[in-house]
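Working notes, structure below.
Note that this complex is displayed minus one protein chain, with the remaining chains in position.
Entry: chain A
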Amino acid sequence: MGKITYKRLKGSQNMRQRLLLATLKSTPVLIEDIHAGDTLPGLRPHEISLLRLFEKLTDDCLIEINETGTKLKYKPGIIVGGSHLVHDCGFSRAIGYFLEPLILLGLFARKTLVIILKGITNDSKDPSVDTFRSTTFPLLRHFGVPSEGLKLEIKSRGVSPHGGGEVHLTIPTVQHLTATMWTDEGMVKRIRGEAFTTRVSIQLGNEMIYAARGIFNRLLPDVYIASDYRKRLEAGNSPGYGISLVAETTSGCCISADTTVSYPRGDEEEDIEDEGKKELIPAADVGEKLASVLLEEIEKGGVVDSTHQGLLFLLCALCPKDVSKVRVGKLSPYGIETLREIRDFLDVQFVIKPDPSTGTVILKCWGSGMKNLSRKTT
């Protein structure tokens, strides 16, 4: 028993879920062949940053990375959480990338987690911080997380390539989640949203709003999209604009979509003059496209959008030993990967039944009986 047996995994895929589940279940993992075939082998900066974040939140965790960074040994510690934490997320991925595992870690931590995250707040690759506020937090409420403690303040926005955003996140701890039967998707009753502009004209935000409303107005009158114009310190280091939309349904589901337009990262200083030449998508197009994306998400059905499927499944699997039942639209690749990771780590399988009449999928699972063990008893 003295020796540590590592669970062997390969590749950098699903790094977040793997690390998260390994930490929650306290299974040591050994990941090999991380970007081994690439020209730049080894862990990516954001992955390293993620590891650092995990190290910050846990107590006595052990991370070993070999010289090339293609092999990672991770022995999780106990999730401690705590306040006055600061983490710099770097510029390779947005804060959303880190927030997804962070939320679950925070729920099962010893102390309430209060952390300042710095980096890129809005990105086209990861869900934006607005989406977390508007969609993810209400999602947690279905699993018995008190909504009072959940807080995400956007102090300043930053878009790629130079970031400069800062958010303050507070996550309460729970003893355990509660299983949910959440199959009623309801009908969309209102659409809300927020369009932001950093270091560009406020006019671009208004254009986006106008275009998006143009699509929605034919379907629903109750559409309100706020504009968030940031300047100076609050606007981060790079120009950009974006929009995030949420559709709320009669049964309390939130379906969201968001996007951000900014200059891509990777361009070094020498390209600065080229930036002007590079065409960004016009704001009106962005609004229109994103509205279409949201409508497509709504069309797919399910109680969450495709972005949140993974989180939803994780939450279901981490419930006590009760049956949870949720309905989602088409399974997203990320959702499927998450399901597999859940199977591998938590030994929880979902019963997946298609509902052909609506084109949705109903998933059922028997929770793993996860409890917050690190919380101190009095």
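The working rule: contacts are C-beta pairs under 8 Å (C-beta built on N, C-alpha and C of every residue); 3 or more make two chains touch, one makes a residue touch a chain; residues count from 1.
Throughout what follows, contacts and distances are computed from a predicted model.
A.B. asks: When one chain of this assembly is omitted, its UniProt record names it as which of these: "Aminotransferase class I/classII large domain-containing protein", "BHLH domain-containing protein", "Bms1-type G domain-containing protein" or "Guanine nucleotide-binding protein G(I)/G(S)/G(T) subunit beta-1"?
C.D. replies: Checked against "Aminotransferase class I/classII large domain-containing protein", "BHLH domain-containing protein", "Bms1-type G domain-containing protein" or "Guanine nucleotide-binding protein G(I)/G(S)/G(T) subunit beta-1": the hidden chain maps to "Bms1-type G domain-containing protein".
A.B. asks: Please pick, from A:H87, A:R157, A:R199 or A:K289, the residue that touches the omitted chain in the full complex.
C.D. replies: A:K289
A.B. asks: Over the whole complex, note the residues of chain A touching the chain we left out.
C.D. replies: Answer for chain A: residues 1-2, 5-17, 25-26, 32-38, 59-61, 77-78, 97, 100, 110, 124-127, 179, 181, 183-189, 215, 218-221, 250-251, 257, 259, 289, 291-293, 295-296, 298-299, 301, 306-311, 321-323, 325, 331-334, 336, 339-340, 343-344, 347, 349-358, 361-362, 364-366, 368-371, 373-377 touch the chain left out.
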